[in-house]
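Excluded from the complex is one protein chain; the other protein chains are retained at their positions.
We just call them A and B in the order they show up, numbering each chain from 1.
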């Protein structure tokens, strides 16, 4: 699995300083890199990492070049973190190329499905009637693509994805194992103490370059579609309710829940375990902290948070008990202020 | 996919005012309905929607009839939301009828399983020994029904459901993709710093008319069964611990966690992301807000909430820091009150 530093710079660019023959066995974090590893330091404020790392070579920004060359070979590039991201992609392609595409004989492909060029279909995958699988797409083992669904070019469904009837995903997408796209939205009309199902007649439309994490669920819309725009990245175990719209290039960490009909702008981030209530609108560029609950629309870009600060349990118990009387404390404080104001007035009266 | 308004009223009732020939291509939300769509306005307080909608026809309550007829055809019914729910069911049946039931030749059905009349079993489904599948039930692709499990009449397991050994679900249920019914409850005895597994010998018993969302988990009981009563509706990614009981017609939104042995009454609702701790009892008719944590039993019906209000991050940081001193603030307030009382007493002393 060894490559030379010259191979890497040849493929990915950057300015190589030092020997092109430097052997690289592995890409590694700066703290644990060893003498045949390549690592990176992304920012001037981490300059001290340069003196400590054992790496064979380091990818650095121009501002660290002088320091880096003192310790050995380096690659200079404007954005080392971005460089490293692309390097991981190249490394994977070179060392673990995808096997040649084939339709596994154990897959169940409906005769009316339209399968593009170079499509790979794993064992026990099921592709429904009139489904369309774009050129170069890969449908993993046990994945189920519903009838009339469309999977764009070079999109990859990992093993055991369910991609429901009529749902659509664009090009270059990735859906991880266990994700369920297009289960019914949660809609019921109350009737004499019971719930009457509202059939979910919409579907899910997903843009290009979207990544969806393991066991994440995106429900189909009630009447219209649930929409995930281009470039959105969703981590694992996220719930996206029916008729939600997630704007382009927004990203959400694991365990987020977004309730029905919420509209999230472009370039937003939502931290792990946060909850966005239904029928709200978040402007572009809103960042929600982990575990926060969005209970109202947010019209202004910015960083928003709401979580109870963790504490040792005994302190928490006391503060939580006081919190249940906070409004009363506020009223008492007001009474105190008035008493003082009154006393002060009396004292200053002639 | 077009139907006439007359077809719809013929099937679902209501009073038609206007032309029965009005063509309906789609059911649509009031705000986005176009000239060949049917929509609804559920309540007098939304009357202004009537004047703005482009819909071909509107389902309205009697109190909106006069206004509705001014703009065109309408269907008058006591509960338009309920009417619309039933209409979605009819629309789905008419436009997308289920395919004829068949046992897919690629399914694995144990010879001792008992399969009812008109049962559909998808490709790669697995049905275990002595399992019973009721008349008209549908077992989706990749679904696994364990040995001795029972699936009631007309119940539908979507693709890739796991329905474990000995578990039971009644009639007309729906379980969405990825749900796992009957995994082991989380039970271990501590022993010298390690955990000794408590085998989970109970199962899961689910009533009639229950809907269970995608990737939701309901664990089997430790010694007795976990019980989900009739008419319960569970959204996606919910965790129901072992020996929980969920009362009839209760509903929970996505990402809720209910810990072991909690007993939730009938007609309760639990908002998304809420947590119910173990061994608690919630009375009938309790409503828990999203993201709230139920830490004690609740004996009185009503609406309960506990979540930190979201704020801009800078404000949150200040308030959260103060919160960690809240009990101390309360003591300081008390001291202030005493000082004032004392001062006042001295002033009024003769």
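Basically, contacts are C-beta pairs under 8 Å (C-beta built on N, C-alpha and C of every residue); 3 or more make two chains touch, one makes a residue touch a chain.
A quick note: this is a predicted structure, and the numbers were derived from the prediction, not measured.
Summary of contacts with the chain left out: across A:13, A:63, A:123 or A:302, the touching residue is A:123. Counting the whole complex, the residues of chain B in touch with the unshown chain are 108, 124, 126, 142, 144, 160, 162, 164, 178, 180, 183-184, 186-191, 193-201, 215, 217, 219, 222-224, 237, 239, 241, 255, 257, 259, 273, 275, 277, 288-289, 292-296, 302-309, 311, 315, 318-319, 321-323, 325-326, 329, 332-333, 336, 339-340, 343. Against the chain not shown here, chain A presents residues 26-29, 32, 79, 81-82, 84-86, 88-89, 91-92, 104, 106, 122-124, 141-142, 158-160, 174, 176-178, 209, 211, 213-215, 231, 233, 235-237, 249, 251, 253-255, 267, 272-273, 290-291, 307-313, 316-317, 320-321, 323-327, 329-330, 333, 336-337, 340, 343-344, 347.
Following the convention adopted for this analysis, only the chains that are shown with their structure count from here on.
Averaging C-alpha coordinates per chain places the centre of chain A 25 Å away from that of chain B.
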